[in-house]
Structure formats: structure tokens, C-alpha cells
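Have a look at the structure below, then the notes.
Entry: chain A
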Amino acid sequence: MTVQVKDITVRFGGVTAVKDVSLKLPPGKIVAVIGPNGSGKSTLFNAITGMVKPAAGTIEVDDTRIDAMPPYRRIGLGLARTFQTPRFDPKVTVSEAVMCGFYPVHRTGVFSAMLRLPKAVAEEGDFRERCSDILDDLRLSEFRSLTMNELPMGRVRLVEVARAVANRPKYILLDEPAAGLEREEQRMLSREIRKLADRGVGVLLVEHNFGLIRELAEHVVVLKDGAKLLEGEPETIAKDRAFIDVYLGSAGR
Partner candidate 1 sequence: MPAVLRSRLAPIGLLVVIIAAMTPLIAGSAFWLDNSVLVAIFSLLALSVGMAYGQAGILSMAPAAFGAIGAFATSIVTTRYGLSPLVGLALALLLPAVVAYPMARAITRLSPLPLSIATLLLSLVLELAIREGKGLTGGYIGISGIPPLWFADSVFAMHVLSWGLVVVVLFLYANLTDSAVGRAVKTARHDPLRATADGVNVPALLASYFAISASVSGLAGWLYAHHLTYMGPDSLTMHVSIKVVLMAVIGGASTLLGPVLGAAFLTLLTLYLPAAETQGMIFGGVLIFVLLVAPNGVLGTDWGKLIARRSDKQPMAVRPAATEGTA
Partner candidate 2 sequence: MKSGWLGAVASGAAAIAVAMTTAAHAQDSIKIGAIYSLNGPAAPFGVPERDIVEALTKNLNAQGGINGKKIDLIICDEQTNPTEAARCATKLTRQDKVVAILGPTLGTGALALAPIALANKVPLLSPVGTIPVTSKDNAFWPWVFRTAPSDTLIINALFERAVFKPQRKRIGILYQEDAYGEAGMKLATQLSKEKNFEIVAAVGAPLSAIDLTAAATNIRNANPDVVLLKTSAPALGAAFVRAAKQVGITAPVIGTGSLNQRPFLDAAGNAADGIQIVSIGNWDDPSEKQKKLGEVIVAAGKTPKGYAELIGSTGALAVFEAIRRVKGEVTGPAIRDALETICGFKDTYLDGTLCYSKDQHEGVFQDTLITVEVHDGKFKTVK
């Protein structure tokens, strides 16, 4: 019962973006992926969610091989992800944006949705309730009817997280969720991520902010030039000479 990535290699043309990377994401655990820009973090995410095709290696979710599956089926299996740059239609309101996250769990067919059968009404009502709960949790309720382009960037990232957790995923992949957030927002986000893990959700976190990682992650994977440099507990990693050289030496402060 984990997400298991084994020896994944991704190539773009002649460039190898990810080289033989393996990692494990058990339910209820928070695993962080860290590395300088261009080290292959996002590509790893894309490989797990199926948006790029790995040249080699396997990916399993709960003992099901998923590396040949189209992305939407992987999401259906209980994966969810956010984007480093949130991708929203700027004209959509906050609550509508979060409502989009329910797609993988919706069960109403096209015809009952069109006819607005009781089943559809019930499901829609349920989604709206859950949507407003999520917005409450992330302190977004007051912005619910604003459109995305009226929202400050920090909140936009929170909406991105809200959308990803809407369908109650078993594993969630967060791509730099805290970038550009204010301190208060960051604290709230980290509380939410902790809460998710406590609920049994496996969280894979790409983050530059080592403070946040220290606070949340149980396990850290360090990537450099697409390959795994080292892994271990945050405290051990933080003391590692190689890590300090590559990471803190350049991007950390």
C-alpha cells in the first residue's frame, strides 16, 4: 500500500532529465523531494502522474502498475497533484475552481446531470458542502466568489491545493506549494499538509523551503542533475556535506 517508483528514467530528446530515480511514498507519510532548479523534480512529478512518458522504470500505486496508464486513470486511482505555476482559468471563481477538483469522484452520468435527476442534485449538493468545508479549512471562504485573477498569488496557490485535495486523494503530489506565500499562509498550509497526512494521505512534496521540509517531512530525497544524490531523514540530510554543497551552497540561505 504505497506509491512505488522504481528506477525511473526520463529523456527529452538527447537530454536525460531524470536518471534511475526510485522512491517510496507510504500512506500517511510526508516525503519531500529537494534539489536545485533543473534537477528533475517536476519531471519526476510528471512521470508519476503520467504527463511525461518515462523511458525506463516502473511506477506502482497500491501494487498496481500504472506506468502505462493514461494520466486520468492514475488520478482516478487516488493520485492528485498541484502545479508549480497554478493553472487556472482567470475568469473562474474560487469555489468553481475547487469544484473542478471533484471530477474524479463524480458518479453522475451525463444524462442524469442534464435532466437534473435527484441523484445529480444530491451529488452536486454534497460537492458544494465539501467545497465549502475545504475553503473553510484553508481560510478561503471569504474569497469564494472572487475570480482567480482578482486573488493574490499566495491565495491562488492555496486554491490549487484545495482543488487537489477535493477528491480525497490517497496520495498527493505538491509542487512547491509554499512558494510566494506569506508566513501566516505558510503556517496554515503546513498545518493542512500535516492534517492530510494524519488522515492517512501520502504527501510527496517538492519544496525549496528547507524550514518547511524540516517541519513536515519524514523522509527527504535529494536530486541533482536528474539523479538521486542521497536520501534520509531531514535532520541527517541537513548535516550531510554533499547536500550542503549542492543545495544550500547554491540555492539555500
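The candidates were selected such that all candidates are chains of the complex that A comes from, given by their letters.
Here is the rule we go by: a residue touches a chain if its C-beta (ideal position, glycine included) is under 8 Å from a C-beta of that chain, and two chains touch if they have at least 3 such contacts; residues count from 1.
Just so you know, these numbers come straight off a predicted model, no measurement behind them.
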Review point. Any idea which of 1 or 2 touches chain A in this complex?
Key: 1
Point to revise | candidate 1-touching residues of chain A, taken from the complex the two chains share | key: 12, 49, 51, 70-73, 75-76, 80-81, 83, 85-90, 92, 96, 99-104, 106, 108, 110, 113-116, 120, 123-125, 127-128, 148-151, 156, 163, 167
